[in-house]
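Every protein chain but one is kept in place in this view of the complex.
Let's turn to chain A:
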Amino acid sequence: MTESRTSALDTVAVASTDPEREQPWAELGLKEDEYARIREILGRRPTGAELAMYSVMWSEHCSYKSSKVHLKQFGELAQETPRGPMLAGIGENAGVLDIGQGYAVSFKVESHNHPSYVEPYQGAATGIGGIVRDIIAMGARPVAVMDPLRFGPLDAPDTHRVLPGIVAGVGGYGNCLGLPNIGGEAVFDATYYGNPLVNALAVGVLRHEDLHLANASGTGNLVVLYGARTGGDGIGGVSVLASETFDADGPAKRPAVQVGDPFMEKLLIECTLELYGAHVVAGIQDLGGAGLSCATSELASAGDGGMHVELDKVPLRDSTLSPEEILMSESQERMMAVVEPANIDAFLAICRKWDVEAAVIGEVTDTGRLVIDWHGQTVVDVPPGTVAHEGPVYNRPFARPDWQDALQADGAEKLPRPSTGAELRSTVVQLAASPNLCDKSWITDQYDRYVRGNTVLSQPSDSGMIRIDEETNLGVSISTDCNGRFAKLDPYAGAQLALVESYRNVATGGAEPLAVSDCLNFGSPEDPAVMWQFAQACTGLKDACKELGTPVTGGNVSLYNQTGETAILPTPVVAVLGVIDDVTKRTPSAFEAAGQAVYLLGETREELSGSEWAHVVHGHLGGLPPKVDFAAEKALALLLREGVGLLATAHDLADGGLAQTLVESSIKNGVGVTVSLEGDPFLALFAESTARVLVAVPADRTGELEALAAKHGVPAAALGTTGGDAIVVEGQFELPIAEVREAWSATLPAAMA
């Protein structure tokens, strides 16, 4: 690559006269057969610039070559939510759904795992930046972000490097954009040591008529690159970083991580929205992974089929960059628009107002070719579809690992259990103070959750909720969930469990779940066991979406998440977006007043495998995860929606079971509860059976709740009453809220001190 600066330019003409030149395809991450395929497409060897484009676009991260065959099945789902047809789906920058009243929302979750290990602050920051640009590119104003995170053990040395940096990066970028961070997850497990997961979700709002799509149509229309200048950062990031496993020796790839400028992105948001408002944008695409290689080839192949670009017109931060480097650069905060010539002056004037640099770098053609010149000489001449969409497709071998049976046979149900009231009490406290269940405000207090003034619910609620319209109080609710331990025990069920938990969390606030975005984080696809986990998770998620009527609108796959031979827990993070017609009526999650009747909705079974109790108390992972019951989840969600106004509070039961739900419901407002538990109190407190929610209703309205539960066929058990300053389990123990709050809130600050 550096050679091209000093030697003669490698043009298309040179490639034809010097056909057997040695090329660094292996160093760029291409396999031998892939290089041969490029030569076959072009009928000659590629130029250096062409090789750069194909190598980044055919990388795992951009081409989904290992995952494509399994992702296909999401396309089988009806492209329709309970509120009507989707306005844009898989294949666009982000999915777009109709939420009524002329509004649509766009949302998507994406990974930025590998860069965040190499350079935690910038990796996480640019993860937020990238997902936000996907949302802007659909024509939407971004209104909130969320961040599902996974780390190694809380007490591990590298976690103390990675966690503060990632949190500061998520906050530093998102706060500066003025986007409220309304939730997320922070989960700790040994398998994420050396391979943390940084998933970032953004949601945006648009009017139906403002929908924009990524295509370059209209021969003669101008191609404009605007935003930050192009520099040497992130070169080869996607191919080098996201598509190979880290060596156990640790990171040495720092220069390939991008550097973010959130101020520029804020200008880009406001500038782009003003451009939409002025109707001067014919097509648009953000620049993310693979930079200009991706934007030019995808725009061209989605439009009239051709584009001519003069690469030397790209504004540069570093004038020594070669054409190959410019094409591969992943400099952040850049967008590419297609503009009719009649609108170009207005377009450039709006960019000037916002101090955003813009350059016309080419035009749309009808040649069917993507032609890129460098100072008058052609360095790229390719069919754009071959770069953007005709990357290799692998049918990677997959096989159920031989250890899976032994793992599933080793259930947690046989582990020794606490039996006395005192033992149960100390187990409740031990779990509440454990890394996965403890107070996360050390993290979330570094995020602005209030900006824009529409945050109705945010951490620590079960879901985040945003008001969309201040007059009608229309709003949306989002939750992201995944229990990787369940997915390890049974990847098919694990993905479904992630979906039903997210679905339930959205319903708990009173919203109607509509659609799904997923971020599928797995180990190396070259390991048949990992590929099996991936295939199972995809099928499980697809089957579950079909049952619940919630389509997958888009998402992202992150593979090669492993250090040496150790793959991460399979982590299919599932985000569910729901709509609520009146946010002022949402159901809060924590007890608000004394004297209310507390009910448990749903059925508790002896399900302890993969539970937080087994993980924290016994360090155990084995057995079969809790049973998924779609009919029960749907009935419960309907009940929760119809119960809006009747239910004083509602809190989902998940990690840590009823015990943790009682703790969280009591701690927030300091309102205690007294319950009496039928049957085995240990199981009642710590089993993690699905389709369960704890609700409180005014004491004089229990009849209405029981009638509603009967109508939907949801088991409802009266547990007790809110009030007092302790969590009391009759006949077992009394736990003052102050005591459990102290244990719950001390964990993260102590670990990070």
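Keep in mind that, in the parts below, a contact is a pair of C-beta atoms (placed from the backbone, for glycine too) under 8 Å apart; a residue touches a chain by one contact, two chains touch by 3 or more; residues count from 1.
One rule holds for everything that comes next: contacts and distances are computed from a predicted model.
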item	value
Undisplayed chain, where the name is taken from the UniProt record, one of "Oligopeptide transport system ATP-binding protein", "Probable membrane transporter protein", "Phenylalanine--tRNA ligase alpha subunit" or "Phosphoribosylformylglycinamidine synthase subunit PurQ"	"Phosphoribosylformylglycinamidine synthase subunit PurQ"
Residue, one of A:P416, A:G453 or A:G619, that touches the chain absent here	A:G453
Identified contact with the non-displayed chain, of A:L9, A:I41, A:V69 or A:A168	A:A168
Residue among A:A144, A:L267 or A:V364 that touches the chain left out of view	A:L267
Sites on chain A contacted by the missing partner chain, in the whole complex	168, 171-172, 175-178, 261-264, 266-267, 353-355, 444-456, 467, 470, 583-584
